[in-house]
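Just dropping this structure here.
All protein chains but one are shown in place.
We just call them A, B and C in the order they show up, numbering each chain from 1.
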Amino acid sequence: MKLEFSTQVRVRYVDCDQSGFVYNGNYATFYEVGRSESLRQLGHTYKQMEDDGIVMPLVNQYSRFYKPAFYDNLLTVVTRIAEIPKARIRFEYSIYNEKNELINEGYNELIFLNPEKVRPMRAPEWFVNLLQNHLDS
Amino acid sequence: MKLEFSTQVRVRYVDCDQSGFVYNGNYATFYEVGRSESLRQLGHTYKQMEDDGIVMPLVNQYSRFYKPAFYDNLLTVVTRIAEIPKARIRFEYSIYNEKNELINEGYNELIFLNPEKVRPMRAPEWFVNLLQNHLDS
Amino acid sequence: MKLEFSTQVRVRYVDCDQSGFVYNGNYATFYEVGRSESLRQLGHTYKQMEDDGIVMPLVNQYSRFYKPAFYDNLLTVVTRIAEIPKARIRFEYSIYNEKNELINEGYNELIFLNPEKVRPMRAPEWFVNLLQNHLDS
Partner (left out) sequence: MKLEFSTQVRVRYVDCDQSGFVYNGNYATFYEVGRSESLRQLGHTYKQMEDDGIVMPLVNQYSRFYKPAFYDNLLTVVTRIAEIPKARIRFEYSIYNEKNELINEGYNELIFLNPEKVRPMRAPEWFVNLLQNHLDS
């Protein structure tokens, strides 16, 4: 099975700026929801990861905006994990509107920080296994 | 001297929703800036307070919206500390636009949480002294 | 039937500040979701209202914070419309965490602005009828 997950977000009034379009910075939040719900679909949560003391800051992020999203749109966020992570994990995102038009694509890379938040670490073994098991299933 | 402080915030594009008005929830942020800059004008910072392990969550908040604020407006946030705090501290806010019209008034009350964030505590003595010294000056 | 509606929001990482608690200003967004989903449950949407040229700015908002909400919590937002609106509409909110503890209560009042956004108007007749029909059902 592929490491590809799908979830939906409803655009809120607060998400749109005065142009009527979703403000560009809010796509970072849609990506966050995509990551978060992907982990949940894998049977884990990012909350549990943080409870284990692991923080995952971004090292980069790229986004292409094809079409605007509007208030009350029900967007579909497709999230892919490109490959089993070592020191960093790459997520790729495709966002579709209700007409199934691709409105945004992007990716970002995150690292794993140890509990003291000062030293990068490798992806935890249980996490790698979780992804590998899903790929093999 | 009164415990009254003034600071300015420039309305950002992200602050406005598609009505063209500043989104109501963002006034909470303007209040936060008002509190934060008041402490700085008193010679302290909320950051130092957190470094000492004290967290100050809100227990309530009230806001009246008289006139909308718009993108790029330079707002003046006047923050008052009503009285020397004991277990909770009350901040009052008046926000003016560039025509000096009162566009928003509000207040909120915050408590002092000990470092473990589970038990309310009284206002730290040094903080009470800081306010008292300002009042007496 | 009462004008009481229930919906759920999942707390996002972006919603929480460095205390680990949901930032107070974000409750305004939870209230917005409560209003928006209430209208949808009534068979209408706030989007359609805006498409008809009506904008509904807040005139006031009050919030009491009983307990913090945390990242990944699935909150239940109960929204009540206190009475059939005339010139303004009052929404009341109760937010519960997953243990069914009441963590936040609040209300706000909104007015109806005509399409030019300069003059308040009475609640549209079709909207009053929609609420009345729900009450009578």
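Definition applied: contacts are C-beta pairs under 8 Å (C-beta built on N, C-alpha and C of every residue); 3 or more make two chains touch, one makes a residue touch a chain.
Everything numeric in this text was worked out from a predicted model, so none of it was measured.
Taking the complete complex into account, B:Asp72 is the one of B:Glu4, B:Asp72 or B:Glu101 that touches the chain left out.
The chain not shown here is touched by just one of C:Tyr13, C:Tyr62 or C:Tyr107, and that residue is C:Tyr13. Interface with the hidden chain, as seen from chain A, comprises residues 18-21, 23-29, 32, 50, 55, 57-65, 68, 108, 117. Residues of chain C in contact with the chain left out of this view: 13-14, 16-20, 23, 25, 71. Seen from chain B, the chain kept out of the figure touches residues 12-14, 28-29, 32-33, 36, 45-47, 50, 71-72.
Convention: only the chains that are shown with their structure count from here on.
For the copy pair chain A and chain C, the superposing rotation over Cα atoms measures out at 180 degrees to the nearest 5.
Copies chain A and chain B of the same chain sequence form an interface built mainly from equivalent positions, shared numbers / all numbers used being over half.
Remark: chain B and chain C have CA centroids separated by 25 Å (rounded to whole angstrom). Between the CA-based centres of chain A and chain C the separation comes to 28 Å, rounded to the whole angstrom. With each centre defined as the average position of its C-alpha atoms, the distance from chain A to chain B rounds to 34 Å. Chain contacts: chain B has residues 18-20, 23, 25 touching two or more partner chains.
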